[in-house]
Every structure is written in structure tokens, then in C-alpha cells.
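With one protein chain removed, the remaining protein chains of the complex are shown where they sit.
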Amino acid sequence: MTQRALATPPRLPPQPPRSLRFAGMGKSGSADRTFGALGAGAAGALGLVLIGVAVSVARIAWPSIQASGFSFVTTSVWDPSRGVFGALAFVWGTILTSTVALILAVPIGLGVALFLTDLGPPHLRKPVSSLVELLAAIPSVVYGLWAALVLAPILRTTVQPALAKIGGPLFRGPNVGFGILCASLVLAIMLLPTIASVSRDVLRAVPAELREGALALGATPWDAVRLVVLPHARHGVFGAILLGVGRAVGETMAVAAVVGSRADISPSLFAPGYTMSSVIANEFPVASSELHIAALAEVGLLLFVITVAFNVAARILVARSNKSAAGAQA
Amino acid sequence: MTPELESAYSGRKLASRFATGASSVAVVLALLPLVAVFAYVVSRGARAISIPFFVEPIGERGAGMANAIVGTIQLVFLASAMGIPLGIMAGLYLAEYKATRLARAVRFSADVLAGVPSILVGVVVYAVVVVWMKQFSAFAGAAALAIVMLPLVARTTDELARAVPDSLREAALALGASRWRTALFVVLRTAAPGIRSGCLLAVARVCGETAPLLFTAYNNRFYNDSLLDPTSTLQVQIFTYTMTPNDDWHAQAWAAALVLVAIVIVLGVVARRLLDEKVPG
Partner (left out) sequence: MRSLSPRLAVVIGFVASGALAAASSCTRSGDGPKVIDGAGATLPYPLYAKWSSEFARLDTSVRVNYQPLGSGAGIRQTCDGVIDFGATDEPMTDEQMKSSPVPLVHVPMTIGAVVVTYNVPGVKELKLTPGVVADVFRGAVRSWDDPRVRETNPNVTLPAKPITVVHRADGSGTSATFTTFLSKSSDAWRADVGSGVSPRFPIGVGARGNDGVTAYVKATPYAIGYVELAYARQANLPIALVKNRAGNYVEPTLAALDRAAQTALPRMPDDLRLSIVDSEAEAAYPIAALSFLVIPRDAENRPKAEALARFVWWGLHDGQRYAADLGYAPLPPEIVTRATEAVRGLRAEGKPIILSSGGVTGGS
């Protein structure tokens, strides 16, 4: 499925037609082979890097996989001093921050994408599009700096006390500013451009005839979006969201700066937490025992599997959506 | 039009206007953090930037970040030197041999690799390069950044080279050019503006990459003597200073953030202009 979705049908024969080889290019045959070999080597290196990453993370993680087995992902006690390692709290923190970030970023990102393709005034589309790309270009550490020094104090003094009045399990507990909520907000900001730009591309790929047809039949722009464009692009939009999830799960520095660094499972958004990537950033360089390193690598392995799964699923969906759009156009 | 239809249509028009309004609100909400981040980076950064910032190395309080700036440039340059040629070569191969099993598998792994969190690249480079060399080093950091760049460059090259019409290839081959000549002098040259632009975007991306450097390039209070010594970088230094209680260091972090954001934006603008360049021709 994957390969079929990603590869285009061959249009060029892998070797030049036999007739062309007569064109006085006796020496170029070996040059061609060298070129092919070099290219294959470079491409192979790329593949090897991926395999290398997976294998070496797994190899470092092996002692921990052996020691903890399945309980690694079902227990939440992370106590390096006593050699007890359960990663559930990091998984929980990752899920919670990503979910909250998605709840915030998906509607806004989709709104932006629709503004850029269907709903916004055409002369505003290009500048808005550039600005959204700018949002994606700001490095993660800079978001971390801003979140730790600007956002967290605002949360502590203004936002969280207001939310605490609503109460409930989500909004209670210590009000520090640093914590799940702060991390989720930064993540939401960082996901937004991914979701917006990938959805925009997917929506753009919907054939113009479909839109024009709907509009010609008297549909309003929103009708066209609701009845024609979104249904047609739904797989792709879902893929864009999954790409966003992949980004959220892997995001490290901005989260590490504000998440509160605490291996704990709490439903409260005010509570400090930890994510899989930020625990690696914080503890990998300082881990004091082999088992600790291995446990962190196992967290890394989990992270690898999760992000790869989301990315693969997302790319299949986006590719299928764009392809079916292209098919409809043809 | 019957009155019922009329009212139904005006209702739908209202809904459409509402949807447009909602999407505009989404745009405002999306740009709000952009404005907020920019305002802080520019105002705080501009206040903290000074001549010592650019000429003094990191040291005790109040000193500059000259060695971090040099470190970032060094790493990005070295990473580009490793990642870009390899990436272009791989991308060209993917495009020219697009249907082979290897090409499909590699294209797939490039997509996957692009999604792997960069912190894991750091873990692997630590385990493989740093522990083996028994030394944190600028080289290890550059290797990590090159790995981050590789799939980006390869996939951009692949996409753009595949977009080159086959008629051009066939014309070159018909004129007696060999396959490698066709690839390098026809396909690559035709796709060059886009590829250059894509490479610049990849460079911009790694300018801000921090996670893979934490335990590879490490940090250094001084200029590094060689590529085999650890080096400071703007990115890591921003992160380090973020976590301090000290206002001076916060100011330095804002200034560094301003420099970093400026670099990234300039690269982005140049990349955009490179793309535009091919249009007027």
C-alpha cells in the first residue's frame, strides 16, 4: 500500500534504449555505472542512517528491555536512584500535552488553511501564508525561551487563576506556570503551521472543477467547502493532523523548558509533567547508571516507534488524497 | 425564486459569511503568538545586543557570545558540507531511478527519517561518534545536524528532479548525452533554483536545531581549537540561559534569539527569491 501510494509509475526506462547506446558513448557506459553506483550509495546511506538510528537506539535500550519487560510501559515509577524505571508517566505526559495542543491547533490550523484556499479574500492569502510559514521557521529554543520567560508568568498570574475558578479535575493543583498547560500551549503554537500548511496543500489539490461546479450550482463558498472540498480532502486533512501529532510527540526543547520536569501522572493541566522527548533531553547526558541510560534509550525507542507510525500513516493519507485529487483532475 | 428558497439561500449566505469570519478569527489567533514572540525577541534582543555580544566569548557575567556565533556557523557549514552533496546525490538517484525497489525503499525511509525526533539523532551520534572518539566535538554535532538535513535535501531534490519533464531527458539522450551527463547537466541544472532554495531552507532549519547538539557538540566557554573539540552554539546557549535565574543571562539569551531568528529569516527570504528567480526567465 505504502509503496504504491508513494511511487509514481515508471515513465523513463531504467536504462536508455539500446539504440541510444550506439551514440559513440563507449566510455560513458562505465561513467554511467559509476554515477549509478554513487547515487545508489548516497541513497543507500540515507536508508542505512534510518536503520542505524533504529538499531543503535534499540541496542542501547536492550538491557532495560530485558530488565523491565512489558512493565516498562505499564508502571509509572521512575526512580533512577533505586534503579526502578517505568515510563508510563512520560507516555501520559506526551499524550496529554499533544492532545491539548491538537484541540487548540486543529480548529485554528484548519481555519487558516480554509482562509488561504477558499474563504479568505484573495489579496490577503499570500501575505498570511508567508506569515504562517514564518511561524514555522522560528527555532524551537526560541519558543522555549519565550514560553519560560513570558508565557509561564502570564499563565501563573492571570490565566491559571481564572481557569482555577472553573475548577474540575483539569484546572486545579499548584499554580506554578510551568507545567502541562504551558507546554501544551507552546506545542499548539508550533503545530499550527504544520497543520495549516499541509491542509492548505491538500485543499488546494482538490480539483478546481469541483469547486467551480458547486459554485455554479449556487453554492456559497462555505457550502462548497462543506459539501465538496472537505469531504474530498478529508483523508489528507486527517493526514495533516497526524503529521502534527508526529511533530508534537517529537518536539523537545520548547517543551523541556516549560513542562515542569516531573514524572507523575495527574489529570490536572496545571501540574508539572514530563514528556518522552524532554526526559531524554534532560536525563540522557546526566544518567548515572547503565540501566538508566538503557531505560532512556527505551523511552527513545518508544518515541521512535510512535513518531514513525504517525508519520507513515500521515504520509499515506496525504499521498492518497493528493493522488485521488490528481486522478479526478485527469 | 420562491420566498422559501430565498430565505434558505440567505441563510446559507449568512452561514458562509459566518464561516469566513471564523476563518479570519483563526488567522488572527494563529498570528497572535507570532506577533507576541517577535515583539519580545526584537525588543528584548535589540536592547541586549551590543558590540561585546559579537566579539567577546562566553565567560562570566556580561560577556558576549562570539564563540557561540562562530560555533553555530562552523557547525552549520560543516553539516551542509556533509549533508547537502550526499542529499542531492541521493535525491538525484531517487528521481532518475524512481521506479527501482531501492529508490522506493529509500524514498520511504527519507520520509520516515524526516519525522524522527532530532533528539534521537543526538542519542545515536553520542553513542556512535562521541563515545567512540572519546570526545564531544564540533564534528559530532555537525554529523548530527547533517543527518537532520539529509532527508530534507534528498526529498526536495527528488521532487524537483522528478518534475523536470521527461522530454528534456529524452532530448539529451537523443543527442547522445550519457545518462549521468543528462542527470547532472540537464536535470540537475533545470531543477537547480528550486534545489538551492530547498537546501537553504534545510540550512535554516538546522540553524535552530538544539536537541541533537546537547550531547554531541556539547558546549564550550571558549573558542574551540579544532573541530575535534566541543563547541558552543547559539542554540544550546539560549537553552542554557533560559534555565537560569539571572537577568543578564536572560538578556543575552534574547539577543542570541534575535540573531538566530534573523539568520533564519534571511535564509528564508533568500530561498524565496531563488525560487522567484527562475520565473522571469
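We call the chains A and B, going by the order they appear; numbering starts again at 1 in every chain.
Keep in mind that, in the parts below, a contact is a pair of C-beta atoms (placed from the backbone, for glycine too) under 8 Å apart; a residue touches a chain by one contact, two chains touch by 3 or more.
Predicted model, so just to flag it, every value in this text is computed and none were measured.
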Residue, one of B:Met65, B:Leu78, B:Leu92 or B:Leu160, that touches the chain absent here: B:Leu78
Hidden-chain contact residue, picked from the options B:Phe136, B:Trp180 or B:Trp254: B:Phe136
Residues of subunit A (touch criterion as defined above) contacting the omitted chain: 77-82, 152-153, 156, 174, 176-179, 260-263, 272, 274, 282-283, 285-290
Hidden partner chain, residues of subunit B it touches: 59-60, 70, 73-74, 76-78, 80-81, 130-131, 134-136, 138, 193, 196, 200, 218-227, 229-230, 243-246, 270, 273-274, 277, 280
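Note that in this section only the chains that are shown with their structure count from here on.
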Mean-CA-position distance for subunit B and subunit A (Å): 15
Subunit B-facing residues of subunit A, complex: 2-3, 6-12, 14, 16, 20, 23-25, 28-29, 31-32, 34-36, 38-47, 49-53, 56-57, 60, 107-112, 114-115, 119-120, 128, 131-135, 137-146, 148-150, 189, 192, 196, 218-223, 225-226, 243, 246, 249-253, 256-257, 277, 280-281, 284-285, 296-297, 300, 303-304, 307-308, 310-312, 315
Subunit A contact footprint on subunit B (complex, rising order): 9, 12-13, 15-16, 18-20, 22-27, 29-31, 33-34, 36-37, 40-41, 86-87, 89-90, 92-94, 96-100, 102-124, 126-128, 147, 150-151, 154, 162, 166, 169, 173-174, 176, 178-181, 183-184, 204, 207-211, 214-215, 235, 238-239, 241-243, 250, 253-254, 257, 260-261, 264-265, 268
